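Only one structure is covered here, and it is reproduced in the block below.
Note that this complex is displayed minus one protein chain, with the remaining chains in position.
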């Protein structure tokens, strides 16, 4: 167990609806990159694995990619295709 | 003298300002076309002759041309280059 | 003084009072519309190095309404226009106030932009309204696009 802050994962729209979660906390020691976090989440929530190719990850409210590194206290948002407007 | 209604000429903008007239009545018997009316007006008001090539005439509130025939009671508007908006 | 014609689909106005852009925008709402595009032309204080104090507009109002209706009809042939409105102010229009407001509602947004652009572009070409610049140095000038000075 790390004493540091977790990575806070934010879910919206279809992912929030189908996982029943709007927020998931991950141990920062277990997920050093966005890709690692998505893989870990996909194992628990199949819908996240299903959506992975359409998810644009955002770290601390800016678009990122699967290679982006995560550190303790980061916020990772799983942005499925947007449809505002 | 014709007993019929005159042709009513409307002036706006620079032509109204420089002739001092917003409306001029012409005897319909003397001006059977827009071109004839413009020639007659140009003899009295040099500024109308000066502007003739830039005037788009309108007869009864629709754009016309110098060949358009005029009849008793028509309204002829001298539309200099517009600049609304 | 104001002149207007209003049907369920189109609303044209020429008026001395300040334009009511909110009323124009409200008129454009339609249950089959997905996009509403509104253009508002405002008096610009500075053009190049010249400072404008105010603009004064004069209209041949009755024909201006006819022309604006004709433009709305022309736009409706080219795009699926649900609602269109063209309003022009006359008299003095101070800096930052609106001289013209044009709006269109269509089912999809691309059409609303194109139709609105068409209406304002054509309005400036054919609607009988004239603008006089009142400059800060006290001089004035009728704006006459396309007229060169060797009269």
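Some observations on this one:
We just call them A, B and C in the order they show up, numbering each chain from 1.
Throughout what follows, a contact is a pair of C-beta atoms (placed from the backbone, for glycine too) under 8 Å apart; a residue touches a chain by one contact, two chains touch by 3 or more.
Remember, predicted model here, so these are calculated numbers, not experimental data.
Although it is not drawn here, the omitted chain touches the following shown chains in the complete assembly: A, C. In the complete assembly, the contact with the undisplayed chain comes from A:50, out of A:5, A:30 or A:50. Listed for chain C, the residues touching the missing chain in the whole complex are 21-22, 25, 29-46, 95-97, 105, 107, 109, 112-113, 116-117, 120. Residues of chain A that touch the chain left out of the display are 10, 12-14, 16-17, 50-51, 54, 58, 61-63, 77, 79-85.
One rule holds for everything that comes next: only the chains that are shown with their structure count from here on.
Averaging Cα coordinates per chain places chain A and chain C 49 Å apart.
Each chain gets a centre from the mean of its Cα atoms; for chain A and chain B, those two points are 74 Å apart.
If you average the CA atoms of chain B and of chain C, the two centres end up 26 Å from each other. Shared interface positions of chain A, i.e. residues touching 2 or more other chains, are not present.
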